[in-house]
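Shown below is the structure under consideration.
Note that one protein chain of the assembly has been removed; the remaining protein chains are unaltered in position.
We just call them A and B in the order they show up, numbering each chain from 1.
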Amino acid sequence: MTHLELTVNGRRYREEVEPRLLLSDFLRHTLGLTGTHVGCEHGVCGACTVHVDGLATRSCLTLAVQVDGAEVETVEGLTRDGALTALQQAFHEHGALQCGFCTPGMLMAAADLLARGRPTREEIVDMLSGQICRCTGYEPIVRAIEQAAAS
Amino acid sequence: MSVGTERETWVGQAVLRLEDEALLRGEGRFIDDLDPVPNAYHAAILRSPFAHARIRSIDASAALELPGVVGVLTGAEVAAMSHPFPVGVENAPASYCCASELTRYYGEPVALAVARDRYVAEDAVELISVDWEPLAAVVDAVTAAETDALVSDRSFSYGDVDTAFASADVVVADRFRFPRWSCNPLECYGVVADWTGDSLTAWANFQGPFTLHSVAAAALGLPGSKLRLITPPDSGGSFGTKAAVYTYVVLMALASKKLGVPVRWTEDRLEHLAAAGSATARVTDLAAAFAADGELLALRYDVIEDVGAYVRAPEPATLYRMHGSLSGAYRVRNVAVRNRVVVTNRPPTSLNRGFGGPQMYFALERTMEIAAGRLGIDPAELRRRNLVRDFPHRTPSGGLYDSGDYEACLDDALELARYEERRAEQAAAREEGRLVGIGVACVVEPSISNMGYITLAQTSDERTAQLPKSGNAEGATIAINPIGGVTVRISTTPQGQGHRTAAAQVAADALGVAPEQIDVLTDVDTSTSAWTVASGNYSSRFSGVGAGAVHKAATKLATKLRAIAAPQLGAEPDEVELRDGKAWANDESVSLRRLAGAAHWNPDSLPRGVEPGLHETAFDAAPNLEPPDADDRVASSAAHGFLADVAVVEVERDTGAVRVLEYVTVHDAGRLLNPLLVEGQVRGGFAHGAGVALFERIVHDDEGNLLTGTFMDYLCPTAPDLPPLTMGHRETPSPFTTLGSKGLGEGTTMSAPVAIANAVADALGVQALEVPLTPGRVWELLR
Partner (left out) sequence: MKPPRFEYARPESLEEAVALLAEGEDAKVLAGGQSLVPALNMRLLRPSLLVDLGRVRGLDRIEARNSSVAVGARVTQRAFAESPLVPPLAAEALPHVGHYVTRNRGTVGGSIAHADAAAELSLCLVVLGGSVVTNRRTIPAEEFFVGHFTTALEPGELVVETLWPRLDGWRFAFEEFAQRRGDYGLSLVAVALRLEDGVVAESRLGLASVTDRPTLVADAEAVESLELWGNLHASPDYLRNLTRILVARAVARAAA
């Protein structure tokens, strides 16, 4: 067991974990933050994307012990102030989610992109190459991120 | 917008989804998020590394010694504790949820370990040792058809096919192969099983059809009432695929029974890619007879369907789902088909979006395109000449097309695609040496399956010996609580389609409240929900019978509310109008909350003959869905939408890369309940269809080893890979559904593979091609 101290969505946690525990499982099962989803556990689908120190990160390709001392943000943290963010609202308005399973990862990856400045459509589409959605056909997601970028 | 005053309906409006808020906040409740019983232990499955092998022995002693392990269940124990799944065809190999002596596909479960957590369970699985004797595998369906792997062989003929072929001016015949693929919902299967006493409670992200509840109960030897199956509020996509989770419900149930603890299992992606219910691979020989003017005189299909290692219910339904639509969108009167089902050493197949449609239309619509070339008629024009014009239309094989204006849809599609201009541009591009192609597809999209069509796999004599099967009924419940809150409960197990929103719209219209004031529960509990064997989320049946049941239940409740309100308003019940959360008559109103209060708190005050309580259940079933007749005709579905699609592609000569420049689809799915949801379904169906056209397939080598075992090899299209989509709609209401609506979630999955293939064939000037049209394959065609 390895000692782990970190901040998740602004709250501090101290836990003892096995080194092999994946960050995705740590968030979902140790902390009960089930908003982060798992779709492939080999880095391709992006459903598990969270932020580690501000950078979008595959939580299925990260060991929990690696984020010791880090600040982790998950989809649950986006609405810490209560209301939906402009990005979430745009997803709602554009029909950018159906089953909603890919959505937390989509939001976290898009939030990282938006934090770097106003992306072009091409940059949005390129970023989305790492995020699989089986429901929407992507176009509504692209539009939602474009709208959030404009706001 | 205010409700009611203009008698405007919620149905038909692009109401934003009620599902979204929770999902956007990460508050969805998916199966793996739930702890429905305390102290569930985690299972991991040992799967066969061979496509065909004898299991000489299994030794689990090392696994059992590992700290944290609760126990192991082997195939031999499964065979002793359960029965084979009931099957719709004879001769098929007996199928259990786990192999005992023989494994028949790569990835088949052979044992499982249950432990404190999934990590330890996987450690334990590695410690189970199996003594294998590998055997030769059969993976090619055509080869299999010549052996005892042929498990069903039925021929049907409608009209006078031979005469039609004899009198034809042009006959087109070719062989078409459709690959095995899978919808791969982003969330995999999940089950929690809790065996207590003599009964099982199981939670699973099952999607129906609930016929499979009976299949699971039969395997467990339980009366249906002792198998309580509960679905979670949210499910991360299914597109048919999660029907097949039932075999794992049985497996986890047996583990729970043996080990005396609740057992949970969440499938991982590697398991899903290896063994989840994929679509059937199909080889179709299709011959079509035409008159010189292009009239389609007859079709003769010869189909070999690869259902994998076992015929797992509801298979061989993929083969019969389209039976009433073998004539496609055309008036042709003479149709014959030979249907052969073979088992191979590949995983058993199941429901997947399009279910039989992509396979059938690939052959039919390729044939139309090839025939157009042979006849010297423009492909769109050839189709137009043959499209069904009058409705209702009875197809030769018994289908009953309800309504539509196929020609108008085709016109719309051609106009949206600028078809004539595109042809001119194509000619100019060819002059420059560029490979531009245009492909068309016309597709009738059946929805609301007739449960009886599956029995066509049996002869009519065999059928008469059994309980006739037909129809397709769905249930819904609606209740108003003592302070006026409205709750609807449906049994259509949505996985992203927005049933909650649409059901709220339907109920809102009946009750005169706003949709957001209605709570819709989507979790099905077979002990408490209103369901039938047909319940679930398949064959695009929600907008037909699912919404129909909600409408009927809400209408019953509205009738009761009017009866309660009438004396208070000094009016007759039929003079009472429900709107804005109130009952109105004579310019006076009483609130829903007050009426609910009366029904709950003060039953004495109710008018004579009105039962206390506000809780109604109703069932809806589409008409005209009789069992197959003695001549094997069947109306296999209740409603039929129509799509006309045009694909424009350019093939890069150097690399064989296919770029879809434009894709137009025009849909007529009857009355649209919510355009926002409609757009989502069309786009999603297209993504799957384009995926099969260009990327997706499950590949096994000659020994049956899986070559597409990860998401690095099984290629799901991503945002940069999908072409722009232009959509058009017409709304010809269905006379056969309660709200005039038809299903629409599968059409573009049926049309896109063949429309894109037609366009690529046109670009290359070749006839024989297979999807997915990977660059490597296209380049070979160019050589």
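In this section, a contact is a pair of C-beta atoms (placed from the backbone, for glycine too) under 8 Å apart; a residue touches a chain by one contact, two chains touch by 3 or more.
Keep in mind that what you see is a predicted model, and the values were worked out from it rather than measured.
Partner chains of the missing chain, restricted to those shown and counted over the full complex, are A, B.
Note on the undisplayed chain: of the listed residues A:Leu22, A:Val72 or A:Ala149, the one touching it is A:Leu22. Of the listed positions B:Asp131, B:Glu572, B:Asp629 or B:Asp713, the one in contact with the omitted chain in the full complex is B:Asp713.
In the complete complex, the hidden chain is touched by one of A:Asn9, A:Thr57 or A:Gln88, namely A:Thr57. The chain not shown here touches chain A at positions 2, 18-20, 22, 25, 41-43, 46, 49, 52, 55-58, 60-63, 65-66, 68, 109, 112-113, 126-127, 129-131.
Those residues of chain B that touch the chain absent from the view are 118-119, 122-123, 126, 268-270, 654-657, 695, 699, 707-708, 710, 712-713, 715, 717-718, 720-721, 774-776, 779-780.
Basically, only the chains that are shown with their structure count from here on.
Note: centroid distance chain A to chain B, computed from Cα atoms, is 30 Å. The touching residues of chain B, when paired with chain A in their complex, are 16-17, 19-21, 23-28, 30, 32-33, 117-119, 183-188, 234-237, 239, 268-270, 495-498, 676-677, 679-680, 683-684, 686-688, 710-712, 716, 718-722, 724-725.
Residues 18, 20-21, 25, 28-29, 33-42, 44-45, 47, 74-76, 78-79, 84, 88, 91-93, 95, 97-104, 107, 124-126, 128-142 of chain A touch chain B in their complex.
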